[in-house]
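Before we start, here is the structure in question, set down as structure tokens.
In this view, the complex is presented without one of its protein chains, the others remaining in place.
So that you can tell them apart, the chains are marked A, B and C in the order they are listed, and the count of residues begins at 1 in each.
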């Protein structure tokens, strides 16, 4: 499947039948596990990711020297997550790269001044990979952080975007679209503040298109933020119903 | 000689039942207790010692090689390896009077250098890498032993002048916080141990 | 349609590796025929001819060497030292690490060596954990190294025996002496202390034979049990320290094999006891002699000091100076 595969059909539909600006179906849940301080699970289309948060706790080892909060991420992908079996769940170049990007994006969202000399561990486990792995990993990490009760400036959400041959921007790229070529852009943003925390791009765009693609991705981010917010609200009501919060909502 | 020794030596191996535990029978080294009996945990010769008012200590003495691990409270001899503002790292090579096969790691924190004025201690003015010190084990940490020299008899016993001459001359203590090189008469700060000179010990023994 | 085209496998082409003995099921068959079959119930429950010696190396303290039939094993126990990794720490317990290595000439096939070394190491650690008084060296790790010089079956059990001796030799506190042995069952024959050939037959063929008798067509046909069992025991309290079993056994057979190995362990214990007692006596004598010698030395020194005190220093020096024959008087 080389690069000259058309991403949009003549009817203006994508390979999986979505319209250009349509996100994949998102399902998520907070508080999946008992042991971690916070955990979350998210499905975005066929990409399924689990995240667990431990902390904040005392920083370990030599890292304890600094005064700031230490954000420690681990990105691992189950060996059966992709169509082709992987030999190692983590430690390869790709997951180390994602780990770095996650740390970078999350440190923009966490209110670091509240946690001096502490460490927050965020472990992300991709159970099924079907495109936009990084974006989903970051979204689920946000949910897990919220579940753990860690103070954030605001939701940090990520979304991918691409450009079809006839210059129509596409939101939320699936795996098939990823491999069929075309440029891909990943944006991690703080949607309310309209700030971009992280941006990654592959292949080339014409600079004229860049703005529209980023805008598409940002729109995707805002949409995802609304979905996540609804999920958090629902979770809180569910948890709080024992304490009679439900009526307040 | 050996034939006469054979009669009163009881050889035992691990897991061998030695005797019943009674009020006046106490476990010594190389033994453990199970269901009211004393069992040997090492191979060796059974040793019954009288201690105090009709109290017997049953222990197993292993001939040949002794396994020695520093324990809390032991006085050890160590060599200073690294000094940092907060602590000095040492290699323990002698426990009590037993020379060790391989050295253990020791850690001497700034607060444990001396008894008084702990906050004014400067590690660099107390030890230099290469010094041989006497110290007491106060605790066992995860990866090393925590040492202290906060006693008059503990501290540097052998130190060499830190000038770059080839012949390393051991310095002579002059006071509790200084040592002097006998050749150059340069004084250097150290946390000096008050050790009785060997000659006095010898004369004491001879008398 | 997805098509997978596989060219002919060169390895299976016939002639290339046919010279290597023991590669096809037929070879297994022949190998089995060449074995001396002990039958269903072994009569002699005894260990192989055994040679054990403690303290074979001079530079290392706790060493032991053992020959069990043709299997030759060397074990070394180093005094406990600080933990390498803080994460390996267990509450109130020391950590035991066993490393097993094959000498380059010990075994014919080199491919599976790293895997077997790892497996043996982890099994050995499990077997030795109960016997060592691990509370005596908190926050320490005890490294036990085993070198296999010659492999003729019963590797794990011989290694356990040898390590047991080395532990005692090093003066590590142990609750008891530990002895181990193995037994296996293959095609209704019970092999005690199986040789390398028998073990390999069992392992490689994986009881492929067992299936023949238990086809679905005749479910009532007797099952071909097969399996290997290695038991380590401590006999003072009649404790089983480790019992590792693989294969496919009915519970009754399992218990039968277990009892066989326990009986063998008892006789092995006698051998090891004898060796260790002799070793203690030998070292004790050495100690006594050394003590006597140093006492003699002390006495001599005391005499000199006594004389010194009586004669005074000058006199003493005078009497001790030999006359220089080259000085003219």
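Here is the rule we go by: contacts are C-beta pairs under 8 Å (C-beta built on N, C-alpha and C of every residue); 3 or more make two chains touch, one makes a residue touch a chain.
The rule we apply is simple: contacts and distances are computed from a predicted model.
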Among "Ribosomal RNA-processing protein 42", "Phosphatidylinositol N-acetylglucosaminyltransferase subunit A", "non-specific serine/threonine protein kinase" or "DNA replication complex GINS protein PSF2", the UniProt name of the subunit that does not appear here
"Ribosomal RNA-processing protein 42"
Missing chain: touched chains present in the view
A, C
So one chain is hidden, and I want to know which residue out of C:35, C:196, C:243 or C:271 touches that hidden chain in the complete assembly.
C:243
Among A:7, A:32 or A:170, the residue in touch with the chain that has been omitted:
A:32
Considering the entire assembly, which residues of subunit C contact the chain that has been omitted?
1-9, 11-12, 17, 23-25, 28, 87, 90-91, 93, 118-119, 122-123, 126, 129-131, 134, 204-208, 210-211, 214, 219, 223-224, 226-227, 234, 237-251, 254-255, 258, 262
Write the list of subunit A residues that the hidden chain touches.
27-29, 32-36, 39, 41, 43, 46, 48, 50-52, 54, 72, 74, 76, 78-83, 85, 89-91, 121, 123, 125, 127-129
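One rule holds in what follows: only the chains that are shown with their structure count from here on.
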Touch graph of the chains shown: is it line, ring, star, complete or other?
other
Greatest centre-to-centre gap (Cα means) from subunit C is with chain A
Chain at the geometric heart of the assembly (C-alpha centres):
C
Just curious, how far off is subunit C from subunit B if you go by their C-alpha centres, in Å?
34
Could you tell me the distance, in whole angstrom, between the mean C-alpha positions of subunit A and subunit B?
58
Spell out the residues on subunit B that touch subunit C in their complex, using ranges where they run on.
1-2, 5-6, 9, 11, 13-17, 30, 32, 34, 39, 41-45, 62-67, 69, 101-102, 104-105, 140-144, 206
Taking the complex as given, what residues does subunit C use to touch subunit B?
55, 61-62, 78-83, 86, 89, 133, 137-140, 168-177, 234-237, 273, 276-277, 279-281, 283-289, 292, 305, 309
